[in-house]
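A short worksheet on the structure shown next.
Apart from one protein chain that is not included, each protein chain of the complex appears where it belongs.
Here the chain labels run A and B in written order, and each chain numbers its own residues starting at 1.
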């Protein structure tokens, strides 16, 4: 499987996952079907649009290539007909968001590497792509973004995933298999962090 | 009237209308005159800046061409001296916002077509241009954006307007007259939706 093909699959599945998180948030907030479509688009396509704007490689995929709309529309419909719905603990949204996060950190870092950026820049762009769509989703819906939720480590697994991807690409071990392994590790870390409410130190050290 | 001329007129009038909505929101929230100028700029010029960033066609018009500031400054002054003010039902803001929406969906789709994007991309960019400035206005002022207000259909008329514009451009019937007709239809739909509180289905189907 060629690198562009791996990237396309990661992006389409990740777009679907993030779009589900957007449609579920729209449902929770009582938005209508068009609001759901807009919030799902923002969540699913926002990270990729930011990535393309930063890379400055022409019209972003989400606008130029209509196929990226397919997973968004499918996600909105799946939530509309309750094929996907929130469980009692409201974890469904976070699980789909975690899946998008894990796929997009690998995808973003890989595209940055393909375009010729240095490894540090690839890590930064991977993290930005991974957290961008979810942050736009939360900001526009007037919620404090998940990235700032101190219960449950969120951006740190994306950093690790983008870092591992950049490393694999540097040493020539990147493949469809290794990409999926990294994404699944990121997903596992994020879900464990949610389940066991892992915390990392706060922004300020507590006084002795 | 040439297509670029039509686009320029739509953009200047639409910028004024959105800028009025921004200045009225600044007044409602107790911001000062500079805050009003910034919020009016964001509302009036934000959609166009997003459009230009997506199209990747150099420095966005709002920055490169000082004439786009004229409608913004006029709007801020008109609100400052109470030439334009909110009515009792607080509908003035929404009416100006609706005017901007109707002009920008036509303008955005037309520019996307001029740049050579496919019709679906033109519709997407038309909607993004139309809802972008108002969404930035609301997000930055810490309000839930109008696009998510389930009372009164908002983005759907912009979808129709951008779609009609893309169709007219494809079949060669786009002109100053047909552009204005489409925009007026969008405006009428939006105002009727507001007046009669039209609703579309929510993001999730109600259980039987």
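Operating definition for what follows: a contact is a pair of C-beta atoms (placed from the backbone, for glycine too) under 8 Å apart; a residue touches a chain by one contact, two chains touch by 3 or more.
The structure presented is a predicted model; accordingly, all values stated were derived computationally and were not measured.
Across the entire complex, the residue among B:5, B:33 or B:200 in touch with the chain not shown is B:33. Residue-wise, the contact with the chain that is not shown comes from A:153, picked out of A:6, A:69, A:153 or A:186. Screening B:43, B:101, B:139 or B:186 for touch with the missing chain picks out B:139. One of A:62, A:131 or A:186 touches the chain omitted from the figure, and that residue is A:131. Although one chain is hidden here, its contacts on chain B can still be listed: residues 23, 26-27, 29-39, 49, 53, 56, 58-60, 62-64, 66, 69, 76, 79-82, 85, 139-142. Residues 53-56, 117-118, 120-121, 124-125, 128, 131, 135, 139, 142-145, 147-150, 153-156, 159, 199-205 are the ones on chain A that touch the missing chain.
In this section, only the chains that are shown with their structure count from here on.
If you lay the C-alpha trace of chain A over that of chain B, the rotation comes to 120 degrees, to the nearest 5.
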